[in-house]
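Excluded from the complex is one protein chain; the other protein chains are retained at their positions.
Moving on, here comes subunit A:
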Amino acid sequence: MAIKKFVVGNFTDEEVLFPAVKRVRSAGYKIHDVYTPFPIHGLDTALGLRQTSLHTAGFIYGITGTTTALCGISWVFDVDWLMNIGGKPHIPLPAMIPITFELTVLFAAVGMVYTFCWLCQIAPGVKKHVFNPRSTDDTFTMVIECTEHTNVEEVKAFLHTVGAADINVQEAEAGWWWGTYDKEQVLYKEELA
């Protein structure tokens, strides 16, 4: 993953950030990401991000749990160790419900959290480039990716007009990494040279 160049605009208020996102996008700049200290409803839509499919994943995990429990219990009672308990039915469905329910919830929850970490590429010990340490405190940080056609000064000036309080340029590897840069990557500076 290559190191890229980013123009970073910091906003102090989410009410300034919202129109700014729309204007930056309609001006044709590619917003790499917006970092906020808390979830801002509607920002994902404003950024043009698609809805997450995490719910669907959760549903599939849940169904897997249900199937595992029902199949497992019936297999134990009817195949592996056939038990006749007081002449009761071999598949005592009501008695299987509690464990089936618990396993459904367990599979769905564990699976979803794992998928969440996977999709967000977060895990214990992962380090990511922090564009602005205050974006987990009180600053809303908009990061615009530069290409070879980008005029950095122009982007900076544009960000200024849409209300960014503090603008700077950073070079960073903003993808997935375990705390070490990829040695064989082509650095942005070298790409330009």
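Rule of thumb we're sticking to: contacts are C-beta pairs under 8 Å (C-beta built on N, C-alpha and C of every residue); 3 or more make two chains touch, one makes a residue touch a chain; residues count from 1.
Convention: contacts and distances are computed from a predicted model.
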| item | value |
| --- | --- |
| Complex member absent from the view - protein name from UniProt, among "Quinol:cytochrome c oxidoreductase quinone-binding subunit 1", "Adenylylsulfate reductase subunit alpha", "Acyclic terpene utilisation N-terminal domain-containing protein" or "Aminomethyltransferase" | "Quinol:cytochrome c oxidoreductase quinone-binding subunit 1" |
| Residue among A:F6, A:Y29, A:F77 or A:F158 that touches the chain left out of view | A:F77 |
| Contacts of subunit A with the absent chain, listed as residue ranges | 15, 18-19, 33-40, 43-44, 47, 49, 51-52, 54-55, 58, 62, 72-73, 76-77, 80-81, 85, 92, 95-96, 98-99, 101-103, 105-106, 108-110, 112-113, 116-117, 119-128, 130, 133-138 |
